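One chain of protein is taken out of this complex; the other chains stay put.
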Amino acid sequence: MNRKSFGLRVIASGLLVAGMLTVAASVSTVTAAGAAKKLPPYLIGVPMPMTGAEAQAGTQIYNAELMAAQQINKHGGVLGHPIKLLEQDDACDAGTAVNAVNLLVSKGVKAFVGGYCSGSVLPTEPIISRAGLPYVMPAANSPELTTGGYKDMFLIDPSGSGDGAEAAAFFKQQGITKIYIIDDQSSFGVAIADAAAKDVAAAGGTVVDGGVQSIPATSNDFSAVISQIKSSGATGIYWSGYFSQAAQFATQLNAAGVIGPNGTAKFVVADGSVDATYLSAAGAAANGTYATIAALASGVGNVLGSHADKVFNLAYRKEFKSAPGPYSAFGYDAITALVLAAKHVHSIVPKRVNAGLRTLHFVGLTGKISFDKTGNRLGATMDLLEVVNGKYTLAKPQP
Amino acid sequence: MRALELRDVSVFYGAVRGVEHVDLHVDEGEIVSLLGANGAGKSTLLKAISGIVHPRAGSIEFFGDALAKQSAHRRVRRGLVHVPEGRRIFTTLTIAENLELGAYGIQLGRGERADRLREVLEHFPILQRHFDRLAGTLSGGEQQVLAIGRAMMSQPKLLMIDEPSLGLDPQKIDIVYDMLEEVARLGTTVLLVEQNVSLALEISARAYVLQQGSIVLSGDASTLAEDPRVADAYLGKVNDVPE
Amino acid sequence: MVVSGTMPPLTPSAGVGFRIARRSLVGVLLIAAVLFPEFTQSPYVLGVAFQAEMLMCLALGLNIVVGYAGMLDLGFAAFFAIGAYTTGILSTKEHWSIIATIVPGVAVAVVCALIIGFPTLRLRSDYLAVVTLGFGEIIQTIAINLNQTGGPTGIYAIPMLTIGSVVVGSNTGYYYVFLVLVVAFALFSTRLRNSRLGRAWLCIREDEDAAKAMGINTNHYKLYAYVFGAVVGSITGAIYAPALSAISPASFGFSESLLIVMAVAIGGLGSIWGAMFGAAVVEIFPEVFRSFAQARLLVFGIALVVLMVVRPRGLFPERAFHGLGARVRARLARRSAERSLPVLGDMAES
Amino acid sequence: MSLLLNELGNGIFLGAFFGLVALGYSMVYGILRLINFAHGDFFMVAAFVSYTILGAVLVGHNSHGQWWTLLWVGVVVMVITGGLNMLANQIIYRPMRRAAILSLMIAAIGLSQILENGVLVTPQWGATYLVYPVTSPPAGFNLGSNHYTWAQLIIVLVSGLLALGTYFLVGRTLLGKAMRAVSEDRIAAMLMGVNVDLVIAIVFFIGGALAGAAAVMTGVYYGQINYLMGFTVGLEAFTAAVLGGIGNIGGAMLGGLVLGVVQSIGTAVFGSEWAIVVAFGALVLMLWFRPTGLLGERVARRM
Partner (left out) sequence: MTAVLQTEQLSLRFGGVDALSDVSLQIAESSLHAIIGPNGAGKTSLFNCLTGYYRPTGGAVRFRGSDVTRLDPAKVAGLGIRRTFQNIRVFPKMSVIENVLAGGHLRATPNLLSIIASGPRFRKVERQLREEAMESLDFVGLADQWSNLAGDLPYGMRKRMELARALIANPVVVLLDEPAAGVSSVEREELSRVIQRIHSRGICVVMIEHDVDLVMEVATDVTVLDNGRVIAEGAPHDVRSNPDVIRAYMGRERK
């Protein structure tokens, strides 16, 4: 990826705003016609972790979905149907998720937009599949989600292969060959880390210390790992996990002199770590660290100057009195995707919407969105960000 | 002066009767025994007096003051000390620590506490020997001595002691009973619960006999010692005795 | 005295009338349970119901360990995981039928129970608690880290349970399968309880030194309890895998173990009815509180605390009815005593 | 060798945290035989309370090196957390004095749910990771090939001091003896004139206060707090307490250190993903040889 394509995407983001307005406009015309009929709401089930360890991510994504739904409803809803999101806590627990999805199905939802932990999404897939409903997942990224034999599963989050390749390209560009890859034992982090390890090897680098390392997501002390990094001689470190641990990792790496002013290593984090909290918690230690991320994803819009992203950020902050999370924009796009698909096929009948999602092409907050046959996202582009003076900037040059 | 006066005291565990309608008194300086078969309610009565259990009805006065609402630890501060059944020494603390705790309730200065400790140890030379050993390593008889010594640390006005002879060899029983008499001679009032009737009556001035939670006999120790109804009370047959 | 032909029952209050009443109660409950799916078509209700049954199975298993033998096991979910994973792996990778995977699952669980139990079961309860907790963590960590277990994502697309030619594919189906398991495990627990095994476990729970004097090899019997628990846990896990179609390490963590302990304690330690009822409470309460949205677990926590403060011995403590009988008897005894006991005069004063 | 030294250093630092939380855990356990699953959550609540207080008093100040502010806020938070823990005892555990130990434990789990989800639904706190208002400056010193910050040194020292203070309190003072007496036989202690309820309340207070101190130091060192941060810490503290010999003050601290070192070395040898397996494996092994923990109990049990 190069600067040119970034420039293109800035334009694309401008198009997005136009696109959104178009959606709104086209939808509103329908509403004008159908207002008298008072169509029943378009019920969308949102199983999402609202309690437990992933409650924060769940809330941030759900909020963005809510925002999308409100905006669409303000402009007349979907083909005249106002969107109604039915949120149910899945606590990232398989049993609770199955209960939540069963409950939502029995409440007659027409589509699902949600899910976060792959482990709790997988057991719900057969239920949703049996009901013939489309399932658009904003942030779950495991390849298993679309290979389990259940159709109509759509992944908005392109991470995994994309992040890994971007990181590998960066290390190659920097001439770094010894790379330490560590994940947080979440399915999310492991998917990216494993992909990165393959790409690093393909690019001629070595993953030191016998392969990908893991540290439990509940741990906040990296001292033992840092000692290992030091003795392994790695000069590239790739962290595939969430921003909270990333900030602690960066702080401790900096304090140990591995990165920062006296350090010789480059610290790169995957997109789960791109968040305002990473910057504020790591403080100065964040400077000079890198992140791989799906192009134009939220949280960075302000610094990158994308107009749509900025609009989204401001609106989110205004509505929820807090910053959006790394996956909020994916949540917004998931709702948009579903709505555009419905509009495309002029129906909210699940079967038709499924077909609509398959042929969908649009530019969302997180870049171009379309799905391959299995439901994985196509055409996602990646960026490499660098933290400069406590702010995300686009790294120069892009690998 | 009345050291202790119980009027119409009843104690229940849930619906199960502990004791019922008990009237009893102990005068200052007296040794009084509480006799009766197992399960007659003797220990329950002591527990009610020391405040471990709370009576459902009746009044308990200690040197003229009502105890009804006072918590157990306050009663100790006022000089009412109870050596419970089974000694219940603190096995994981040293003997010295056990003794120090004996004076916990009366809040002595550090110096006074040390003096008191020395005093008690003089009376109980067995304890002196193993001063710093864990109390759990003492044999049964030594533990009983420790329990009494511990009680004496607070110089109680009234000492209630539950089955001091339990599990002791004859010589140790002599020692413990001598000690009790000594305690009484020094001015402490003693309320004694004992299975060994003759032993108890020997050192007591008066005695009460409990049967199934009620007092069925009371009187001078010497009179009771001759009374066949005491034995009957143990067999639960007192009501068969014509009045 | 020679006791006549009638066998004195073990549950003291179980007079003949009481026993008939209890048996008919069990019958009514069973019929209600069998007919339950007739009254609701909601897959949600049936889903919750079969998960409640599943938790009942686990609670019955743990009840043997904690309730009977008095060993605090904070890692019981490990056996659940072993059963589920063995089934998951063998059915997806080796294409075994679900039923056939139960045997190896149980075997693995038993071997693990022996390995972890043999050196540690002699420990005092609190120490045992932390060791079992560690065992649970170890099993979960293994599931997360190994490729064969699918890493953190776990195993998915587990085929449906087939019994003979019947394919169990709906919540109703799993409701009945788990119902059969619950009844079987409850019966199993009852039989064990009233045999020399059950008595030995209770003795160990009450006083281990004294139990030895009964000729009870306490180490062996603790191990038996642990192994029986493991068997129940792993069988439940084997059915859980196809019922949910996908399993992941997150379902077998410490919180799951705690949930099972909670079920046993809420119901009343050592009580079979208690374990089942407690499991139902633990599964159903958070579902009922869904309307509280994000505060649902807060409400659950409050309910839990209130329940424990109000009924510290659980909802159906072991021998709850016995306590009742004793109270009635004591009251009667007191009344008759009041009538018959003449009060003797105080001799000192007369 | 240098590796060992490094891991030892890492472990001691990690252990100082475990140990401090474990200390309170162990004390409460000792007196009520309660495996207090809510203990870690008081640690978490303390972190949030200190976050709010520090945020209020440090508005507009440079967040580095506010040592005096940190000290008095730390003390205030210790008092608040201690008070909260004591309150929990009064409301929940005190009415349950006669309940089975397991019931107490379940109540503690319920309390833990209340605390976690209470923070979750509190508007200013919630599920997000909050950035702690004070962070530690990176300056420090080298030992082996490891770099340690001054903050780490201070944390270890403060933990050590608090532990020593507690050790002295429990081991030497009359109140401490009363605590041990209550822990062994509540009724007998009552008969010595010990106000048992008060002593238990004090123990809860101290346990909470120690967790409060650990929370402030965690906030400063790790830089962020979250509503679930207490759960793992609680588990680790419990493990440390058992490792050292539960109910034993010195043991809790020692257990914390050993657990820290074992985890660090385990990470070095087997990789970080197996650290917990190594830690628990070591625990099982240790209990095989010393069934009552490293420092065991000084119980001479007679048959």
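Think of it as A, B, C and D in the order they're written, each chain with its own count starting at 1.
Just so it is clear, a residue touches a chain if its C-beta (ideal position, glycine included) is under 8 Å from a C-beta of that chain, and two chains touch if they have at least 3 such contacts.
Quick caveat: nothing in here was measured; it's all calculated off a predicted structure.
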Of C:Thr218, C:Ser234 or C:Ser248, which one is in contact with the hidden chain?
C:Thr218
For the chain that's not shown, point to the residue among B:Ser10, B:Gln70, B:Gln195 or B:Thr223 touching it.
B:Gln195
Considering the whole complex, which of B:Ala96, B:Leu166 or B:Ala205 touches the chain not shown?
B:Leu166
Absent-chain contact - pick from C:Leu192, C:Ala230 or C:Leu304:
C:Leu192
Missing-chain contacts mapped onto subunit B
37-39, 86, 137, 139-142, 163, 166-174, 195-199, 202, 231, 234-235
Going by the touch rule given at the top, which residues of subunit C touch the chain that is not shown?
1-3, 7-8, 10, 12-13, 188, 191-192, 194-197, 199-200, 202-203, 206-207, 209-218, 318-319, 322, 326
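Please note the rule applied: only the chains that are shown with their structure count from here on.
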What is the identifier of the chain with the smallest separation between its Cα mean and the overall Cα mean?
D
A-D compared against B-D, more contacting pairs
A-D
Per the C-alpha centroid definition, the whole-Å distance linking subunit B and subunit D comes out as 42
Using mean CA coordinates as chain centres, what's the subunit A-subunit B distance in Å?
75
For subunit C, residue numbers touching 2 or more other chains are 144-145, 294, 297
Where in subunit D do residues touch two or more other chains at once?
117, 120, 273, 276
Residues of subunit D defined as touching subunit B within the complex
174, 177-178, 180-181, 184-185, 187-196, 297-302
Report the residues of subunit C in contact with subunit A in the complex, numbered from low to high.
42-44, 47-48, 51, 144-145, 150-154, 156-157, 171, 244-251, 286-287, 290, 293-294, 296-297
Counting only contacts in the complex, subunit A reaches subunit C at residues 50-51, 55, 59, 87-89, 92-96, 98-99, 102-103, 105-106, 117-120, 122-123, 125-127, 142, 144, 148-149, 185-187, 189-191, 214
